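Every protein chain but one is kept in place in this view of the complex.
For subunit A:
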Amino acid sequence: EIPHNEKLLSLKYESLDYDNSENQLFLEEERRINHAAFRTVEIKRWVICAMIGILTGLVACFIDIVVENLAGLKYRVVKDNIDKFTAKGGLSFSLLLWATLNASVVMVGSLIVAFIEPVAAGSGIPQIKCYLNGVKIPHVVRLKTLVIKVCGVILSVVGGLAVGKEGPMIHSGSVIAAGISQGRSTSLKRDFKIFEYFRRDTEKRDFVSAGAAAGVSAAFGAPVGVLTPGCISFQFFASMISTFTLNSVLSVYHGNAWDLSSPGLINFGRFDSEVGTGVPHLFLSHIPGGILGALFNALNYWLTMFRIRYIHRPCLQVVEAMLVAAVTATVGFVMIYCSRDCQPIQGSSVAYPLQLFCADGEYNSMATAFFNTPEKSVVNLFHDPPGSYNPMTLGMFTLMYFFLACWTYGLTVSAGVFIPSLLIGAAWGRLFGISLSYLTKGSIWADPGKYALMGAAAQLGGIVRMTLSLTVIMMEATGNVTYGFPIMLVLMTAKIVGDYFVEGLYDMHIQLQSVPFLHWEAPVTSHSLTAREVMSTPVTCLRRIERVGTVVDILSDTSSNHNGFPVVESNPDTTQVAGLRGLILRSQLIVLLKHKVFVERANLSVVQRRLKLKDFRDAYPRFPPIQSIHVSQDERECMIDLSEFMNPSPYTVPQEASLPRVFKLFRALGLRHLVVVDNRNEVVGMVTRKDLARYRLGKEGLEELSLAQT
């Protein structure tokens, strides 16, 4: 027994299986399907993508509208209270009120996540990344998760935490995609009997990637944002529809239909075409971006490690979230209270101006930073004219918000980290621009708003380390292609600088959760390892015609939770070689046992419906556990013939194959089981995801992770 560390792999994560089992049933079905049916399948795919886009856009609208209203209500209440008590004295009551409001809202948000669906915690991007990598994260694309996620993100933002609502959109989009593409809801126990062709891991994965892309585009108004593995045209189609839906519904809601000015949950506003005379100096923000990003990740790493080791009970997690909310309110209040920076009220850029101790007609500028939603603050930092911000105010705000955001990420609430990073980066970028123009005595090298944009890009790149997707997203969000090149340079440099210290935030969290994540390539120095060393052995094999009792015992064995069993030739003569004949999955065996497809029963001319592929698809994805299948003593003596149902041509690999070759085969084909055979086609071992994910390129070279029960 050892304390948790990041060099572990958990056994609870299974792989998704993208390999098609081409058994007899599949071949029969293919013979029956005609070409017309294939065309309808294609049309159905596009229809599903459109529906995914529309629903994702609608969910994003819902989140935006509810957050706007609830947050507005909260700010109004707090502002009225502060105004009342400014004259009379007793501002400590306002502080208590604000802290209590925050804590209670976040308490509800944290309760639903911690007790009902823990997988909805965080932004969801690491989970979807793993899902698209092929790891079956339990419950990640269920309807319950979607509901909890949406409610959770609303409550977190209204509760005043230093979070964003854009990251969870990706998770929501994926759940919507996974749900719609199956044409039924297992939670609601309704089967609409459509889209049955798509009830497979492969198809689901394609739709989930389209849903994730639709989520990104709804969040940022960036249709060509994230390019995930899968069919790109579906992703693009779903994204365009999603952003269009969001735009139209929000325009109608705000009263100017056809205005179409809000393509995403956050709009960066219009950036003009002249990138500025100070172009060289715009590139100065990448190095601090990388360093600050690495600092953020390192602090968050220690905090998350502490949380996993010591704060693992749900009630403790809820209490922690409440405390963070209360402290956020307190920090905000203290900073507003101490700030003497007063600005005259101009325009309607401040929704809830707080006068506090300023003269009449002026408002406290620190209050704008804390009473605005983070999205609006980011846009203000990008577009306010030079001179709108006091450097001292901005500096203090950046510092406080950095630590608050770092503390908040990893709590058991649904929340994203994109917007806080953008805000931190925009704040120090703007500060940098202001000090630069101050140092050069007023010859303004570039609009501080543009420095804010570069700073935001650098900080976000330094934290999440996504270069290409982020470049595209930010380029689209600014609405100006000329910003693409500077942003790309900034992001790449920030990534290089940050990678020198510590890895990206999402990758770090994936490692801390001990997920067996496979990268695109095997670790570079691993050619000396062969399949023989990587595989698991001995393997539990089944014979082609096997006793039911043996099958039930093997499936019920709790010490090893195998999901795939090689099928070997069954001859009574044990001296002969038992060669590999096929591969059968646990799910298929369970369906066979459930329908009692035994050899003896076929012999007795009991009128029995022949099993079709549809029966297997109906049971997908939540196959019943073996304990729910009842097999009587007599039935245990029957024999079961696996020839029709097994995969007759599983992928195999000789035992001398090097690790990179095995890795490439496994990863490129999206396999779940890879059988290792010797030169006589006998099964010697099996390679699964856990066996391959063990090897990682660490700081000192190739290292091996250990497996643990979590």
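What we mean here is this: a residue touches a chain if its C-beta (ideal position, glycine included) is under 8 Å from a C-beta of that chain, and two chains touch if they have at least 3 such contacts; residues count from 1.
The rule we apply is simple: contacts and distances are computed from a predicted model.
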- Just by its UniProt name, which of "FAD-dependent oxidoreductase domain containing 2", "Myelin protein zero", "WD repeat and HMG-box DNA-binding protein 1" or "Osteoclastogenesis associated transmembrane protein 1" is the chain not shown in this complex? "Osteoclastogenesis associated transmembrane protein 1"
- Quick one: say which of A:L91, A:M396, A:M466 or A:L665 touches the chain that got left out. A:L91
- Message: Given that one chain is not shown, which residue among A:R76, A:R190, A:H312 or A:R680 touches it?
- Response: A:H312
- Item | Which residue of A:P386, A:G579 or A:G701 touches the chain not shown here | A:G701
- Task: Looking beyond the chains shown, say which of A:I125, A:A210, A:A238 or A:A326 touches the absent one.
- Result: A:A326
- Note on the structure: For subunit A, residues touching the missing partner are 1-4, 8, 11, 86-87, 89-92, 95-96, 99, 255-256, 306, 308-313, 316, 319-320, 323-324, 326-327, 330-331, 333-334, 337, 347-348, 357, 359-362, 528-529, 532-538, 685, 691, 700-704, 706-710
